[in-house]
Every structure is written in C-alpha cells, then in structure tokens.
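Here's the structure we're looking at; comments come further down.
For this depiction, one protein chain was excluded, whereas all remaining protein chains were kept in their positions.
Letters A and B mark the chains in the order given here, with residues in each chain numbered from 1 onward.
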Amino acid sequence: MSALPPYASPLQRTWYYSFRIICGLIFFFLIFPILVILPLSFNAQDFFTFTKEMLALDPAGYSFKHYQDFFTNPDWQQALTNSVMIAPVATVLATSFGTLAAIGLSQSHVPYKPAIMAVLISPMIVPLIISAAGMYFFYSRIGLQGTYWGVVLAHAALGTPFVIITVTATLVGFDRSLVRAAANLGANPVTTFFKVQMPLIVPGVVSGALFAFITSFDEVVVVLFLGSAGQKTLPWQMFTGLREQISPTILAVASLMVAISICLLTVLELLRRRSERLRGLSPG
Amino acid sequence: MKLKTVILAGTALAFAGSSALATDLTLVSWGGAYQASQKAAYADPYTADNPDITVIWDESSAEAVAKLRAMNEAGNITWDLVDVVASDAIRLCDEGLALEIDPDTDLAAAPDGTPASEDFGDLLVSECFIPQIVYSTTFGYRSDVADWGGKEPDDICDVFDLEAFPGKRSLEKRPINNMEWALLCDGVAKEEVYDVLETEEGQDRAFAKLDTIKDNVVWWSAGAETPQLLADSEVVIGSTYNGRLFALIEEQKQPVKMLWDAQVFDLDGWIIPAGLPEDRLAEVKKFVKYATDTQRLADQAKYISYGPARKSSAPLVGKHASLGIDMAPHMPTDPENAKNTFLYNYEWWADYRDDIDAKFQAWLAQ
C-alpha cells in the first residue's frame, strides 16, 4: 500500500489513486468543520456564513469585533472565570487520587481487581445524561446541587478514569526490579517512589491531568444540571448561546478553544515521545 | 513542589469564589432582551445606589420549577428572586416552593397613595406572585418572502395556510397556545375552545390541525429562538413574545412585521423562593419593593415593549430609551393591536397540563 510498485496494472493504478482521494475526502470531512469557523469568526457582519466581501478578501469584510465582544462582554468573561476556577481544582483532585490508585492497581497482588477497576472506570462508561441525572437527584438531597464544590467534585469524578488509564499505561512497561534495587540500596518506600517511580510515570500523570482538565473544561451536561448561575462555565454559555441567540461571538470563542486544543495536543505529543524515549521503546 | 503551588492556587481561587457569593443577589430571568430591560430598569440603578450588592443573573427561568424543587429538597436555596410566568407562579405557590407575600406591606404604594393591591388589581393571580409586565405571545413574519407574491398574513389562520404562505414556521415546543390556535383555525368559537379541548375528540382535532403543518415547523424552547430564526430566514413566520419581536424589528431593523391577530395575553413577574434565611430575605424584599414601584415598571417599558403591570405606571410610559420612538403603539394592550385577543385560562391549564403535555410530546416524537 505504501508505494505503488512500477509493475502495477492500470486497475491497480486507478484504485491506488481513487483510494487516496477517498481518504483525502474523509480527512477533509474530519478537519473542515473545525477550520471553517476560524475565518468566519473574523466576519465583520453578524452572519454565520461567508459574505461577499469576505470571499473577495476585502479587508472591510473582516474584523475583530467578535473577539472584542468576547473579551468585554461580562457574561462571557464570567463564564471564562468560572471555567478557570472549576477545571484546575477538579484536575488536581482527579490527578492526585487517580495517580495513587493507578500505582496501587499496578501492584502484583490486588484483591478484587476486576471489580475495583470496573467501579473506577465507570464514570467514563456511564452516559453523561445518566451521571447528570443521578448526581442531580443525589446532590440535591445532600445540598451540593448548585454549589461550586458540587460541580468540582462531579468533574473530578468524571476525570479520574482518564488519569488511571494513562498512568497505568506508563506503569505497564515499568521494570519492578528498579524498585527492588532501590530498596536493596537502602531507600525507604517514600524515597523510592519520588526518586525512581515518579520520574518514570510523570508523562503519564501529566497527560492524565490534561485529559482530566479537558474533561472538566469541555463538560456541559453535568454542569447544566448541577450548576447554578455562579457556576456557569464556558461550554454552558456556548450551549445557551447556540440554542438561543446564535451570536457569532460563539465562533470567536470556538476558535480560541481550537487554539487551546492545539496546544494540548502538542504537549501530549511531546510527552508521548519523551515517555517512549525514556523507556527505550522507540528510537526517538 | 509545583504540584503544591497548583493546589494552593486552586484552593485560594475556590475560597475567593465562595466568599464572593455572600453579598450577591441572584436573580433568575429569561436572558436576551427581556433580561437586559430588567437590568437597565431595576438592577443597574439599584446597584448604583447600593454599591455593596452585586447582582448575578441566572438565565434559568425556563427550568425554574424543577430547579426550585431540587433546591427545596436539599434545603439549600441558592436563588433570591425568580422571574416566572403566572402559571409557573401558581404551581410554585401550590407546592409551597414560593413565599406568600402581602402586597400592601411588601410592595410600594402608587405615588398617589393607592395601595399596591389595588394598583396591581386583578393581575395578582396568586398569593406568591408579584406581577411586572403584561406580555403577549404572538406571531412575527418576514415581509420579504418572494413565494408569497406580495401577500402578507393578517389572520392567525394564515399560519396554518401552507398554500398561500409557504415556508417554515416556528412554534413553541409545548401544547399551551398551539392547541388553542389550532382549534380556533379549525372553526371552534373563541369561547368554546377550552370546552372542546377538554374532550378526547377536541384534542385529536387540535392535533389533526397541527398535523397539517407539522413537517414545516421548527420547534423552539427559548424565547430568543424565533427572532434568530426569522433574522436568518430559517423560518418565514414564527410565534414568540411580542417584546422579542419589537427588538428584532425596531432595534435590529430586520424586515419582519407583527401579526397581532389572536395574540395571547399572559403575565410575568417575580416570586421569592420559600425558605430563604432571614437576612437574605430582607435584602430581597428591599430589592423587590424598589424594583416594582410605579416608576421602575414604567422605566422598563423604555427598553422593551411589554405593558407595565401597575395601573399607575401606564401614563408614565414614554419613548424608547435609545430609539426615541413612542412605545405606546408597540404595547400588546394598545387598542389597535388588541382588536382580537385570546384569553389564556390559567386554571384550566393548571388542571390539564400534565395530561395534554404527555400527548403533545408523544405526538411530537412520531
């Protein structure tokens, strides 16, 4: 598949190129919707489509006004503040609990491992609407509905499975004789953890934290039910914006969020390479 | 080390967040132009006079009954004042989720001394309800539809006429109003609508009429949707609250016109959630007294075309705050607009809402 051999028949030739065209179209389908909002977010008009001026590349057709609106409108700023206040705290909770648990799970003798694993992974598997419904009812009973901590705890719970999975993945290739060697050389378990295990699992912890962060930062269903005005996050504001007044400010916000995704993706990719290099899995 | 800093920073942020809530006044409203008018007419002047108070807006009025019930169950009321339509106020009052008020002590008297109970009069439809405005649900249509060959709808039944007025319509995703309009256009006399709707055959008749346009309907659940859909030409005619259409026509200058025929009057106002602690309740009552006095209600009409609920406010209604046009002709109660109005029966819907809602949703899904 990788290259067309020189002896290929015309039929093979046709198939080779048409397959590439098909793949190209699918890639286009994947990426076009994300790219199309970038130019539209600079629309000088309040429309959701390309104006004549924009198509003619006339500078008058473009403006920063939707970005300006985002940065000056108190609703959007409040939503941004709330997101920034909720996501990091949820991430810290999810990452610290999740990392400890992943180390525990990677020990050779864990009683009831399948059952524990099923419980810990469940927040990722259960459909969000069911989690949201359950949390709404339960948190109402215990007075957490509509509070900051209610949303933080819920988001932390949703983020933990990702931390467990990523950290476990880095521990799979972990050579346990290193721990024994450290113990042999007189290090206590705490020192061993920080000096030997920690540096190796850091990439897993960080990418788990990124997953937990994005889970909270993007989450809308649970916060929609659990939150009140004081916890209105960016995705929530976008949701109401999309359902009610479809202002092009949403496209500016969306473009900024795409930029954030690109940053996260880059960090993750760098981490993956570092982790592979550290564990000698890839030539670099 | 770094982790520690992050945790500290996070906790600090969290505490900053919770301590800020202490002096907040959380007002629940509908968002959009309506909330903006409330902000301009009551909240902004109030916070200017009381700088220690911060107003937080929550656009949750559509889910107010559900959320208040959840808060009540938890015994943790996070809202201070909730803007709801009259029928929701009746329901909340019935369930003990809203506080009963005494109009004459809790609300300001008119400037000439008339007690509030008299000034609001019949509009105090429930012991918990503090009316603000009279609004109507009515239709707006685009005035530039080529397919209509120059004709413009002037009758409620034109909404159901796909031959003369082809194109998409937007209707609210609930039975209230839609069922009544359908029966009116199926030849039922105005006075008999609710009698007919009470019967199984009457409901089937209404659904059959709605079936004729079902494929051409976009269903909305938030009041801002129809104006947006009209502005984008996604629909050619649609129902919404008259004030939203005013903003679309007069402020955004869209080619849209009003169809006042068979508009349905309704009331909107505040309720105070039951179970607020004393200190917060005192703050809320102070705000309510201020926000529903004669001048404030008249001021609101400067920003949006809804009729003030006080009789004494009517003569004070003047010109639009920024457009400078007379507001009186844009009020749903203006004699020219109110030639043919439909009276919404709160009592009837309170009794039949659950039942007809279930059928309506089943009909919608099929």
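Criterion: a contact is a pair of C-beta atoms (placed from the backbone, for glycine too) under 8 Å apart; a residue touches a chain by one contact, two chains touch by 3 or more.
By our rule, contacts and distances are computed from a predicted model.
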Listed names "ABC transporter permease subunit", "Acyl carrier protein", "PQQ-dependent catabolism-associated beta-propeller protein" or "Sarcosine oxidase subunit alpha family protein", matching UniProt entry of the absent chain: "ABC transporter permease subunit"
Sole residue of A:Leu80, A:Ala187, A:Leu200 or A:Leu268 that reaches the chain not shown, by the stated touch rule: A:Leu268
Hidden-chain contact residue, picked from the options B:Asp44, B:Asp104, B:Asp195 or B:Asp355: B:Asp355
Contact with the hidden chain (one of B:Thr114, B:Thr212 or B:Ser233): B:Ser233
For chain A, residues in touch with the removed chain: 1-2, 12, 15, 19-20, 22-23, 26-27, 29-31, 33-34, 36-37, 40, 48-50, 93, 97-98, 100-101, 103-105, 107-111, 116-123, 125-139, 141, 153-154, 156-158, 160, 162, 164-166, 168-169, 207, 211, 214, 217-218, 220-221, 225, 235, 238-239, 242-243, 246, 250-251, 254, 257-258, 261-262, 264-265, 268, 272
Touching residues (missing chain, whole complex) on chain B: 62-63, 65-67, 69, 91, 94-96, 147, 173, 204, 218-219, 232-234, 350-355, 357-359, 361-366
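To be clear about the criterion, only the chains that are shown with their structure count from here on.
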Residues on chain A engaged by chain B in the complex (per definition of touch): 48, 84-85, 88-89, 92, 96, 136-137, 139-149, 152, 228-230, 232, 240, 243-246
Footprint of chain A on chain B - complex, ascending: 3, 6-7, 9-11, 13-14, 17-18, 21, 24, 26, 28, 31-32, 56-60, 67, 70-71, 73-76, 78-79, 221-225, 228, 232
